[in-house]
Every structure is written in C-alpha cells, then in structure tokens.
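Missing here: one protein chain of the complex. Every other protein chain is in place.
By written order: A, B and C. Residues from 1 in each chain.
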Amino acid sequence: MLMPEMSEETEGERVAISARGSLLQVLREDGTLDPDKNPDIEDLDLLRAFRQMVETRFLDERLTRLQRQGRIGFHVGCLGEEAAIIGSALALQTEDWIFPCYREFGAALLRGMPYQSFIDNLYGNANDTAKGRQMPDHYTCRDAHWVSISSPVGTQINQATGFAWASKLKGETAVTLVYFGDGATSSNDFHSGLNFAGVFKAPVVFLCRNNGWAISVPYESQTASPTIAHKGQAYGVHAVRVDGNDLFAVYRAVRDAADRARAGHGPTLVEALTYRMGGHSTSDDPGAYRDAHELEPWQQRDPVERVRHYLMDHDMWTAADDAALDAELEKRFLAAVEAAENTPQPEVDTMFDDVYEKLPWHLREQREQVRRGRRPFKGGG
Amino acid sequence: MLMPEMSEETEGERVAISARGSLLQVLREDGTLDPDKNPDIEDLDLLRAFRQMVETRFLDERLTRLQRQGRIGFHVGCLGEEAAIIGSALALQTEDWIFPCYREFGAALLRGMPYQSFIDNLYGNANDTAKGRQMPDHYTCRDAHWVSISSPVGTQINQATGFAWASKLKGETAVTLVYFGDGATSSNDFHSGLNFAGVFKAPVVFLCRNNGWAISVPYESQTASPTIAHKGQAYGVHAVRVDGNDLFAVYRAVRDAADRARAGHGPTLVEALTYRMGGHSTSDDPGAYRDAHELEPWQQRDPVERVRHYLMDHDMWTAADDAALDAELEKRFLAAVEAAENTPQPEVDTMFDDVYEKLPWHLREQREQVRRGRRPFKGGG
Amino acid sequence: MVQALNDALRDEMKRDQRIVLLGEDIGTVGGVFRVTKGLHEEFGENRVMDTPLSEGGIIGCAIGMALNGLVPVAEIQFSDFIFPAYDQIVNELAKFRYRSGGDFVTNMVVRTPVGGGIRGGHYHSQHPEAPFIHMAGLKVVCPSNPYDAKGMLKAAIRDPDPVVFLEPKRVYRAAKGDVPDGDYIVPLEKASIVRAGKSVTVVAYGAMLYEALDAATRAEEHGVDCEVIDLRTLWPLDLETIVASVKHTGRLVVVHEAPRTCGLAAEIVTLITEKAFYYLQAAPVRVTGFDTPFPYALEMEYLPLSHRILPAVLDTVRASP
Partner (left out) sequence: MVQALNDALRDEMKRDQRIVLLGEDIGTVGGVFRVTKGLHEEFGENRVMDTPLSEGGIIGCAIGMALNGLVPVAEIQFSDFIFPAYDQIVNELAKFRYRSGGDFVTNMVVRTPVGGGIRGGHYHSQHPEAPFIHMAGLKVVCPSNPYDAKGMLKAAIRDPDPVVFLEPKRVYRAAKGDVPDGDYIVPLEKASIVRAGKSVTVVAYGAMLYEALDAATRAEEHGVDCEVIDLRTLWPLDLETIVASVKHTGRLVVVHEAPRTCGLAAEIVTLITEKAFYYLQAAPVRVTGFDTPFPYALEMEYLPLSHRILPAVLDTVRASP
C-alpha cells in the first residue's frame, strides 16, 4: 500500500527530486498528524527522539568547529537528515541490528552507544573502540547492535542481507536495518544485497537516505530511475517512498517494514527523500558545485523544526526546555572532549593486534622491529 | 509500447516462466503473422536466417559428438535458443557491434565470421583467431564487428555500454547489442551497465536470453523479480519482453530497439523468453537437476520448426531444400574439421605474444627459457 | 580429494549446526566438481544454499552470516571468478576484526578450485593466491592430497580467522591417499616434508607438488638428492621448516603455477635471503607459471611441470660462485 505507483511514470522521464508525489507523509503542513497514517509514537519515545535530533545537530556544528581548529581530522555530518536517521532507528526493537553507513551517529547514540565512545573515536585515541585504526565517525558498538562502519560505499548492504538471512535461518525474530545513500544504489553490493534479499526473503530493511547528492553528483546523474523506490521492482523487493524530513513518516515506514520482515514477509526498500544541507564532509565545499538557492525549499522542511513545532503545539516542549537542553549538551560535550583530548593515542604495539585472533610469527617479528624503537638516532624521520 | 505492464504484478508475486503474459509475439499459433506487429523481414533475409538456424542446430549436434569423441575439449550450445540468437543478429546493421556471451556462434556466423575460423577456434589450433588461448567457443572476429568472448559472466555488459556511449560521443550511428543470460542479470556488471546506459542514454540494446536456467539454478532462485524486463525500471531503461522462440518477434523487438537507439532515445532491455533445451554445456548433465517433462511445452514451441512451417506454408521452403541443405552442411563441416585437425597447435613462442604490444624484457627471458627446450632430458614431465 | 572434502563438510556440519554452505550450483547438483554432493539432500536447503550468480553477493552475505554467528563455507565455482568478490574479501572480510578493534569477527571459509592442467584455458585455470596473501588479514591454504584436504578443511572451518581455501582441481580426482573416517585435524601452521634430502630444498604446493616430486625422482638419477616440502598453508607459512631445510641443503627452488612476478615464490625467496642468506650456496630459483594470462592449447608449456623443475634443480646444485 505504500508502494509508489510504478505505472505512473512514463518511459525515460526523469523525475526531479521533490518532496511531493506519491510520498508517505504523516506530519502535515499545518502541523497536525494525518490520522490515517499516524504511527502513535509514545510521548516518551518522541521526546527521546527529538532530544537526539537536537543533539545530533549540535554535534554536527561543534565537531565541524573542532575539525576547523585542527583538533579532529575529519567529520561527516547529517545536517537536514536527522529525521531520516533518528526516525528509522526509533522504529526498531532492541534486538534488531543496524548496518550503518557513515552519517548516522545520531542513531547510534539513540541506540545507546556511549557518548564518550563516540568522541574518543573522533580522536582515534587509546579508548576508541576501533583502536584508532579508522577515520573519525567510524566507531563500532556491538552492545548497541551496531556493526563496524566501513568507508567503501555500499559494502554493508549485502552484508546486512546475509546477517538478516542468518537470523531467519536461525529462527530468530531480529530484523536488520541497513543505511546507505542514493549514490550507494549504484554499487555492486546494493545490487546483490537486494537481489539475494528478494530471493531468500531476508528480514532486512534497506533504508536509503536519498539526500539528492553523492558528493558533487546529483541524483539525476546517479540514475535514470524516476525514484529509488522503483529499484525495488528489479528484485521483487517491496518498496516505499517517504518524506525523509518527517520523523513520523520515517518511523511509520520503518516500523511497518520491520513488522513485515518479522512476520516473515521479507525485505523492504525504504526511500527516505531528504536533502544534504551541508557539505559531503568537512573536506568538501558544496559551493563549488551547487547553487545555494537549491537549499531554500528544504529549509522550509527542516526536520528538527517540524518536530519542535509539533511538540510545542502539543505542550510537550517549551523554550525553557530548549535552554536546558542546550546547557546539558554543552556540558556533556565539553567534558567528553576534554576526556578524549587527555587520552593518549593507542600504544604502538596495538597496531599488530586483531589482524588475526593470535599474533602469527611475521607480525610478532614486525612488532619486535617497532619495539626496538627509532634506531640508531632519536627524534628523526 | 512494448513495455510490460509493470503495475499488473502484485507485491512479492513470483511469476513462473511462461510464454504467455504481456509478451510480444508475431508468429501466431496458427502459423500466420500478426499483421499489426509484422516486421516485414525481406524474404532473402528470412531464408538466410532460417538456414543459419538450421546450421546452428546441426553444429550443436555435431560438435557435441566431437566433444564426446574427445576431438574437441568442450562445446556450449544453444539448442532451443536459435530464434533469440539469430533473430536479434538479423535485426542489426552491418555497422552495428555485438558484445557476445558464449552461446551465440550462430549470430557470429550470420554476421560473416568465417566458418573455418569458428572450427579452428574449437581446436585452439595455429589458425585460431584467439591463438589457442581460450577454450572452445571463445573466438573473436573484428571484421564481423564481434568482440572477443569472455568466460566470466556479465563482464561484457558494461563494456557494451561504454562502447555504445563512445559511438554517441563520436557522433556515430552504430548501435551496440550485448548478449547475456538470465543468470548474468545478477552480476555486478549488469547493474552498472544498465545504470550507466540509463544515465548517459547510450545507444545499446541489452539482449537477455532468459532461458530459465543458469547451469542448475532456475529463474525463481536467480531473482524475485517477476520478469527480467521489470529490471529496466530500476535504471530508467526502456524494456520489452518477447517470445524468444519467435524469430519474427525477436527481430521486431531488436529492430525497434536499435531504431530507438540510433535515433538518440537511448538503451533498451529486451528480455527474450526462451528455454535451454540442452545441458549448460558438454560438461553438464541437466538430468541431475531438472525433470525432463519440463521440456515438453517448449518442444511445442521449437523455434526452428516454427519458421520451417511458416516458410513451407508460404512456399519458400520444401523437403528437397532440407535435404540439399543437410548435404551442404555435412560437406562444409567435414571439410572444416579435417582442415582444423590437420592444423598444428600454436607455436610455443606465441604464448608470450600479445601480453603487451611489445615484448618486455621479462617475457623475452621467459620465452628464451622455453626456447631452450626440455633440458636436460627429452620427453619427460 | 573431492570425496575427502565432501567428508570434511559432512562431518563438520553434523558436529556444528552453525555451519552453512552457500554458492552457485552447490545444491541439487553438488557443485560443478561435486564437492558438496549429497549435502543438500542430507542437510536441507537451510544449510546448503544455491545462490544467484554473484560472487560479491555470496561473500558479502557470508560475511553478514558470520557476523551473526553462523559459520559459512562459501564456494566460488572457479577461482577465476573470485574477482567480483575481491573487494568484499580484501577490504571487508580481511579487515573486519582489525577495523572494529576486535568487536566483530568473521569465522568463515571461502573454498575455490584453482589451477590449470584440465584444459580449462584462459578463465578456468588461474591460481590467484598472491593477491589474497598480500592484503593482510586472511589465511590462505592449499592442500595437495586427500588426507590433508580433509584435515585442513576441518581446521579451516574451526579457525577463528577467515580462511581462503584453494583446491587444486588438477588433483581433485587424481591424487590418491588414505583418508581415515572420522575426525582429525591437519593444523594450518605446519608445512610437511614429503621427501627428505640433502642437496636442495624444493618448496611446492597443490598440484605442482607432484611435479616437484617427479623432478626429485629424476634428479636422483643425476645424483641429486632433493628435499621436497609441501607448503600446505600458504600464509602465514611455516617459515621455520623451510629455513631449517635450507640451512641444511644450502639451496632453494620454489615452484608454483601462478605467474612469476609478485607471486608467492618471490616472497619465499626473499624470506630465505633474510633468514638464511649466509647459508645459501647458490641463488634461489623460481619455477613458476609465466607472466602471461593462462593459455589453453599450450597449458602444458605454461605450467611449471617436472621437465622445467628438473633443470632448475640441477642448475642450482651445480651452481657455484
């Protein structure tokens, strides 16, 4: 029922990205919820999600600043995509699993990744769960059922299918959700991930954040398909397209998809239509390839503001709450940054761990070489 | 207009392969041509195509025999798929190019590949155009605008897109057709081949021989998509589905697709629905995985017999013609086999040619080593 | 060897419910080389799964399964077709433990037939161990006989690290050897000295081991006494055994089918020059496939068969400063 009308599109037509069309929306322009589609999110959950959206945005701003100051090396944010990220994570159960892309730290925090752990990862210090081996924003957190993040685009997609397929084989009810962008739909692993999921009816939710851009490449140059949801057809995979800036709609679509999966009805591709309001990462300057005017309509659809208005309209949030939250965020952030900056980098020895379970002879030798230190002179090189 | 009705299929439905449904057919059960869809093939072309179909079937039978006798190492035939292969090749212009899969020697011969050259390739002898480097049925023929054959499934698909795209960039009118099977639609290169073709409107015709099987894996285990044609949607690529055992329908679909491409309207995916009546290759025994009964409905739709009946009904072919053709085929075959068997294998030196344009030092050394011969004893190893 | 591998899979699958098989044509047919024959029947379609035609999909899904606690044994039909999965193998599988700080591990095996000599030509004959060894994080093994094949496949399945398991298809049916019923392990750390000798150390593995042995027999006629080592585990290899042997013989010949340049032989020669330089009485020698793609008609000229190993052995022994 949430299927976009596939037959509507005519041959060769390129549909420009728009928040209109056959799109699932719940939070209406007038600030009310469509009663037919209202997913009835519990108040506490809604507030939790909202606070996480605000924190996510706060962190994006502050981490970008840290990067500019040279205190961390890199950050990849999610400005404008908070609803797609938080709404989807909120719709899952604790037992469910997430295969992340690189932009969803808000979802990881919502699912219980320790805050300090996230900040430590940005510094790649000795407390980083990834032991300082990956770039910032590539943390890992088994306890939150959050799989290790990979930079190569798309590789997590068929892994998620396999993970979900395994749940099914084991007779477990956990659902797997995998995040990726519009660019990732061009990857090899999107293709096999959706194809295998269709054939084996794996309980997986494919959550595509269609934010209009893959670095500098716009949607129209990424694919001639009118929508990402259309791609589900190629694999016999159920597909829905939602307003990705509508927390309620994203929640609804993902909850339904997870329900379907849990009930044994197989995978769903959810296209969350949104917009990357910032640069691709701190290394990117979008001014080089897109017109700032393009952002304007999306500013009107700001996912955080929409929820804030809803909450205020329903007396669940006040300006005083905003101030309190700001102070709390600031405090937590400063403490965590301080702790991270006071933590040394990983010991050199750790470089050789975790290649294999046990250290083989050649790595033992190589570690020995490093341990002997910077011979025969100090401080050089 | 030849687009399958995408909206007809309901979610998750697996459509078993059938020759019915929204399928382009021209040659009707009663042996007449549907006047609305008749592509008006010239009589001479039709006869040429028919003779090639008969020869193709003849060769499949005789080459299998040669393989059983241990005279050639391998053969991959096309029993039952002659219309899909010959009809599509017939619909192209001389300037057009073909990126083959491994089952389309009939199309290569139709396009003018020298017969002896095909037989020499099966023997991998000194006259083989591939210089005995590939397995049988992996010939090459630039003059026929026929690109070198690769065993890895699917790799030719995005190459064909690039080739067609280059024609467009150069302002040339040649169209590129690429053959592949249903199994190949699962490959990485199918995905990028169709995606790039959609984005860049490359003048390419994707001809999928959906013969129901990828070695032992049936269509339903290959993809949950109701048809291969549905996959076009994912890429904004126009798609048609034709009765692949109907020479006229295949010709019509490919000619229309080539016309579209030549006129600048971009790529088409043609699904030719057919059936692999034999084993995957001479190495395969289909009895191990499929019921012989499954073949029966397809025997009724034999692509060669259907054309023979049509020709006989229209007084273009007689039993005497059959006899004459048989004799001609036999004679040509025996002569070519004799010539091939009397041709020595390639010189050892040739092993080092064509790795690079010029022989670099290391290959010169390695060639020297082989030239020195089997030292220090003869006949060993 | 096919039967030994089949036994190993059956034994292990009975022992451990977490083990699942996936690959192309491995179900009803039992694989194009019949290594999984009967297993689909015996264990059902939830343990033995025919997949769509995508090596990247097979490995990507197997990684996901392994992360979820299963122990997948994936089959790639020919190693020539493993490259669409190269990214998943070297960038994901090999790096999962490391990049997650040990948080996520993948206990799985990638089985694939390798090598020439069966008239498979250009695309059914490659022997691509080096590109997997070079990218840190994988174990790469290649048994030469049925006994080892069974014991090493069991060891690979139980190994906590991902293992690329190369099966020399030329000896799938040819190599004989007593294979005991029941459970035994051939550990992945040890090479095996299959022929003791004192004139020269010959290192080989997979199908080429038999060529090395044949050359050793012929060398005897020339008064040369070869020590032949079957490497078995290609990486991390059993350097100790090779070094001990070379210290003893003073000479080294390394044999493999794969192309010469940047192949495993170069690594072994270099390791020996690093560990035993002053014991070497002659330059180590490589006898390998040539640096060309694999040819069809001339495959017996391409392969480093006995007739090419023997002169190398004799030359090495005769060489002197």
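Definition applied: a residue touches a chain if its C-beta (ideal position, glycine included) is under 8 Å from a C-beta of that chain, and two chains touch if they have at least 3 such contacts.
Remember, predicted model here, so these are calculated numbers, not experimental data.
Enquirer: Could you run through the displayed chains and say which ones the absent chain touches?
Expert: A, B, C
Enquirer: Return the single residue from B:A107, B:A160 or B:V304 that touches the missing chain.
Expert: B:A160
Enquirer: Of A:R57, A:H75, A:R111 or A:H138, which one is in contact with the hidden chain?
Expert: A:H138
Enquirer: Of C:R47, C:K95 or C:H124, which one is in contact with the hidden chain?
Expert: C:K95
Enquirer: Have a look at A:S22, A:Q116, A:S151 or A:T173 and name the one touching the chain we're not showing.
Expert: A:S151
Enquirer: Residues on subunit A that touch the omitted chain in the whole complex?
Expert: Residues in contact with the chain left out: 73-74, 124-125, 128, 132-135, 138, 150-154, 183-184, 186-188, 214-217, 221-223, 283, 288-289, 345-346, 348, 350-352, 355, 362-363, 366, 369-370, 374-377, 380-381.
Enquirer: Need a quick check: the contact residues on subunit C for the chain that isn't drawn.
Expert: Contacting residues on subunit C, toward the hidden partner: 56, 80, 83-84, 86-87, 90-91, 94-95, 98-99, 122-123, 128, 130-131, 133-137, 235, 258-259, 261-267, 269-270, 273-274, 277-278, 280, 282-286, 290-293, 321.
Enquirer: Touching the absent chain: which residues on subunit B qualify?
Expert: 97, 99, 128-131, 133-134, 138, 140-142, 147-148, 150, 152, 155, 157-167, 169-170, 176, 188-189, 191-193, 195-196, 199-200, 353-357, 360-362
To be clear about the criterion, only the chains that are shown with their structure count from here on.
Enquirer: Which integer distance in Å separates the CA centroid of subunit A from that of subunit C?
Expert: For subunit A versus subunit C, the centre distance works out to 40 Å.
Enquirer: Between subunit B and subunit C, tell me the centre distance in angstrom, where each centre is the average of that chain's C-alpha atoms.
Expert: Whole-Å distance between the two chain centres: 35.
Enquirer: Counting in whole Å, what is the centre-to-centre distance of subunit A and subunit B, each centre being its mean C-alpha position?
Expert: 44
Enquirer: Which subunit A residues reach two or more other chains?
Expert: Where subunit A meets two or more other chains at a single residue, that happens at 188, 191-192, 195, 199.
Enquirer: I need the residues of subunit C touching at least two other chains; which ones are they?
Expert: Counting only residues that touch two or more other chains, subunit C contributes 51-52, 54, 56-57, 84.
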